[in-house]
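Complex shown without one protein chain; remaining protein chains in place.
Read from first to last, the chains carry the letters A and B; within each, the first residue is number 1.
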Amino acid sequence: MVGYILRRAVVLFLVLLGLAILIFVISRIVPGDPARIALGPLATAAQVAELREEMGLNEPFPVQLWTYLTGLAQGDLGKSLLTSRPVLDDIRAALPATLELVLFTIVIQIAVSIPLGVLAAIYRNTWVDNVLRVASLIGVVTPGFVLAIILQLVAAHYLGFFPVTGRMDPALDFSADVTGLLIVDGVIAGRFDVVLDAVRHLILPSVALAAAGIGQVMRITRTAMIEVASRDFVEASRAYGIPERVVTFRYMLRVASVAPLTILGLEFASLIGNAFIVEFVFSWPGIASYGVRTILQKDLNAVIGVVLVSGVFFVLANLIIDILLGVLDPRHRIREGRDA
Amino acid sequence: MSALLQIEDLSIGFTAYGRHRRVLHSVTMHVNEGERVSLIGQSGSGKTVTMRTIIGTLPMPPGKVEQGRISYAGTSLLDLSTAERNRLKGTGISIVLQDPMLSFNPVLTIGRQMDDIIRYADIRSRRIRSRAERQAHMIDTLRKVRLEDGARVLDSYPMMLSGGMRQRVLIGMALLNKPRLLIADEPGTALDVTTQDEILVLLNTLVAEDGLSLLLITHNLGVVREMADRVYVMERGRIVETGSRDAIFDAPQHAYTSKLMAAVPPLYGARVKTVAHDEAREMVAIQNVTKDFKTRSGWLQRLTGSVRAVSDVSLSVQQGDIFGIAGESGSGKTTLAKMILGLIPPSQGDILLDGRAVSAFAGTREFRKLIQIVYQNPGSSLNPRRTVADQLAVPLKFTGEDKASIVQRISELLDLVELPQAYKSMYPHELSGGQKQRVAIARALSVKPKILVLDEPTSALDVLVQSTVIDLLNRLRAEFELTYVFISHDLSLMRNFCNRVAVMLRGEVVEVGPVGRIFDTPSHPYTRALLSAIPVISPEEEARKPKVTKEERARVLATSTAMEG
Partner (left out) sequence: MSAVDEADLEHHGLNARQMAFYRFRRNPLAVIGALIVLSVILAAVFAPLLAPSPESAGSFVDFRNRHAPPSWAHPMGTDNVGRDVLSRVIYGYRISLGLVVGVLGVAVPFGVVLGLLAGYFGGWIETIVMRFTDIMLAVPPLAMALAITAVLSPNLINAMIAITLLWWTWHTRLIYRIVKAQMNEDYVEAARVAGATHTHILFRELLPNCISAVAVKVSLDAGFVILFGAALSFLGLGVQPPTPDLGTMVATGSEYMPEMWWQAVMPGLAILYAILGFNLLGDGLRDMLDVEL
C-alpha cells in the first residue's frame, strides 16, 4: 500500500511539473510583449523596457524557464503587479476561504449524490427514479452563475436568512488564526456564533457550486450500481442467502463506488473553475476572486500562481481519491503495482 | 424415495421491448433425495431461466411465472414470503455458478465472503457461533473441497487464486450452510479439461459423502454421463425427453436428443472417422522454434526477466494435412500460431512456409495469398460496425483487386460458405454465431490461400452448429486442396477432424504423430492424462480411454489444490 501511494504521488508530481512548464510556455508564446500587455497601451517605452528587465524577459527562453522553475521550488511565485506583494502571500491570504468553500461543497456533493444515486438504482424505472433523474439533470444543466443569481434572488431577498455576500459578519470580530477555516477555528475557540454564521454564509455559494457535480455523480452512481447488479457475484450472494440490504450496501456499493469517486477526482478541476464564477458572484474573498481580479488586470505572475495552486489542489484531491480506491478495491493497488 | 424438488407445469414469460414471449412451456421435473439429475440444453434453451426460478433470483419483471408450482421438501416455493424464501437460500438449496471468476465479489477476501454467508444464515436460524468457530467451519469446508491451505485461501482475494482453486472455493461456499440440494451450472466448463475432470470427481465424491441431491445444468453430454442418475433434455423451453441416464444414452427416443448425441465427436469406437495422411510436399516447417516474452515491471517498466512461451518446437506440416496442435491454456499453441502467421517473430529458430522463411516475406502480398487465419470467436474477429461485404472486401482490396472483381468474388465467397447473397449488406449482430463464423471463413478464403490456420474455430459454437462448420471446412479442404493448421483444446474433435496431431504442454511438444497412433497408443503421460480426463458419452469409449493413476498424473500436472507462488 505504501508503495502504491508513493507511485501515485510520483505520477501526480510529474503532472504538476508538466503543468508548471506548460503554463509558463503559454504565458511566453502568446502574441505580444508580456510587459506591454501588463502595463497597457499608455505606458512609455522606457517603462516597458524597465519591466522587461525586471521580469527577466531579455534572457534566453531556457534561462527564463530555469529561473522560474528554481524559483518555484523555493516557493517563489514572483510579485503581483496588482497588489505589489509576493503572489504567494496573496494566495496564502485568500486560500483558507476557498478551501473552506470547496471542502464544504464536496461534503455536500458526496452526502447528497451517492445515496440518491443508489436510491435511483434500487428503484430504477419507477417514479422515484424519474424524479431523481430530472433533478440531477437540472443540476447538470443549470449554469453556475445563473443558479448563483437565482439563489441570491430567492433565498437572500425573499427569505432574508442567508447573507448574499461575503464570508463572515464583520460585527462578529473574529479572526481565524489556527487553520484559517472559520468553522474549524470557531469550534476550537468555542465561538459557536461564528460557526453558525460561517455555515449561513457558506450554504448559498456551496449549493451553487455543488449542483453540477451532484447531478453528474448521482447519474454515474446510478449507472454503476445498475451495471454491478447484473454481475454474477450479486446473484451468487443472493442465492447464498445474504440479505438484500447487505448485498446492496456492502457488496454492490463497494464495487460500484469506484466510478463516482474517480469522477469526483476528475471533476475537481471543473469545481475549482466554477469557483471562479461563484466567488465572483458572492464576493467570496478566496483565490478565485483574486484570480478573476488579476486576470482582468493582466497580472501574469499572479495568474500563473493561481492556476498552479489550483493544479496542486487537483493533484492532492486525486491522490486522496487514489488512496481511497486502493483501500476499496484491492485490484487497484495490485494492478498498479504490476504495470505502473 | 420422495421428491426433494418438484416442478410442475411451470411456464415463464418475459416482457421486453414491448413484446411478450414465453420462454418456459409447462416444464415438469423432479429431483429425489440423494439423486443426481441433469438438465441438458443448448444456449437459449431456457435451462438458466429454470435454475433462476428455482433459487429465486429471476428478476420479475421482466420475468413472470405464468403457471405452475415449484415445491421443495413439500413446501411450495412460489407461495412463500420473501423472508421464508430467503431462509432456504444456501441452507436448503444452494448453487454453483458457471464462471469461477465472476461469481466472487472482487473487492472482498474469500474469508470475508464465506464468513458473511455463515453469519447471515446463523442470524436467520437464531444460532450463535463465535468468530473462531466460524473460521474453523470455513477451514473444514475448504478441506472438504480438497483445499488444505485453508487459512491462506481465506486471506486471499479471488484474483489471487487459480481458476481451479476458485472453482473449488465456489463449491465450498455453496456447501457452507449444508444445503440438501445443490444446483451446479456448467461446473468446470470454463476450465481446462484436466481441471474440469478434477472438479467433476470432487462433486461426485461430495454428493456421495453427504447424501446431497444434485441438479446439474449443462450442455456437455460427456459431463452428464459422468454425473447423472437421471436426465432431462430441454429444447426451446420444453422438456422433450426424460429418463434414466442409461436409457437416454443407449436409446434416445426424441429426434433432438439423437441429434445432440450424433453431433458429439466420438473419441473411440466404430463412429470414429480417421483421416488418412499421405506423404506430400512440406508446407509448414517449424525448426527449433523458441519464443521468450520479456516481462516488465516496477516503476520505469524495467526488464525483470522473461517467460518462455514456446520452447524448441520442431514440426512439419505437409500439403493436404489437417494438422492439429492440441494443448490446454498456457501451452503456447496460440503463440506458435502467431509466429506461423508472421505476427510475432520467434526468439530462436526458423519457420518456413512452402519453402520460404516467414521472416523473409511476412506482410507481403504473396505471404497473404499463401496463409490466412480463422479466429476462435467470430463475434470478436468480425468488426461489429461493418457489413459482411465490407469485411470480405478487405483482403481483396489489399491484394490489388479492382472493384468489379471484388464484387464478383464476394458473391462467390458467400456461395462457397453456403450463405445467401442477401447477407452482403448485413451487420454481424444480425447473424447467428455459426453464420458469423462462415463469414470469417469466407474472409480467410477470399484471396485463395493454400494454408489456413484455424484457431479453435468452433469452440464458441453449440455442438450442433459445430458439426455443420466442420463439414464445411472438410468440403472446402477437398475442393481447394487446402492445408489446415488446427489449434484446439478439444481432443474428441481433433480425433475425427485432423490427420496428424501434436500435443503441447508448457511450451513444448510432448508428442506428435498420426491421430490413430496418438489416440490408440499415447506414449507421453500428459497425453494419457489429457485423454483420460475427457468426458465421453459411451461405456465403450470410457473403457478404451487410457487409465492414469494419481501418481502418474501428479508427475505431469500440478493439481488445482495447491496455491501458486
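The rule is short, and it goes like this: a contact is a pair of C-beta atoms (placed from the backbone, for glycine too) under 8 Å apart; a residue touches a chain by one contact, two chains touch by 3 or more.
Everything quoted here is computed from the prediction, not taken from an experiment.
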Contact list for the unshown chain, restricted to visible chains: A, B
Full-complex contact with the absent chain, from B:Leu382, B:Leu413 or B:Leu482: B:Leu382
Option touching the unshown chain, where B:Asn204, B:Thr399 or B:Asn474 are the choices: B:Thr399
Which residue of A:Leu103, A:Ala135, A:Ala229 or A:Ile323 touches the chain not shown here: A:Ala229
Interface with the unshown chain - residue positions in chain A: 14-16, 18-19, 22-23, 26-27, 30-32, 37, 137-138, 140-146, 149-150, 152-153, 157, 223, 229-230, 235, 266, 269-270, 272-277, 280-281, 288, 291-292, 295-296, 298, 300, 303, 306-307, 310-311, 314-315
Absent chain, residues of chain B that touch it: 14, 16-19, 21, 23, 43-44, 48-49, 52, 58-59, 62-63, 341, 343, 363, 365, 368, 372-373, 375-377, 380-386, 390, 394-395, 397-399, 427, 429-430, 432, 440, 443, 447
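Definition applied: only the chains that are shown with their structure count from here on.
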Residues of chain B that touch chain A when the two form their complex: 52, 55-57, 86-91, 94-95, 97-99, 102-108, 113, 116-117, 120-121, 124, 157, 159, 170, 173-174, 176-177, 296-297, 299
Residue ranges of chain A touching chain B (in the complex, touch as defined): 7, 10, 231-233, 235-243, 246, 250-251, 254-255, 328-331, 334, 338-340
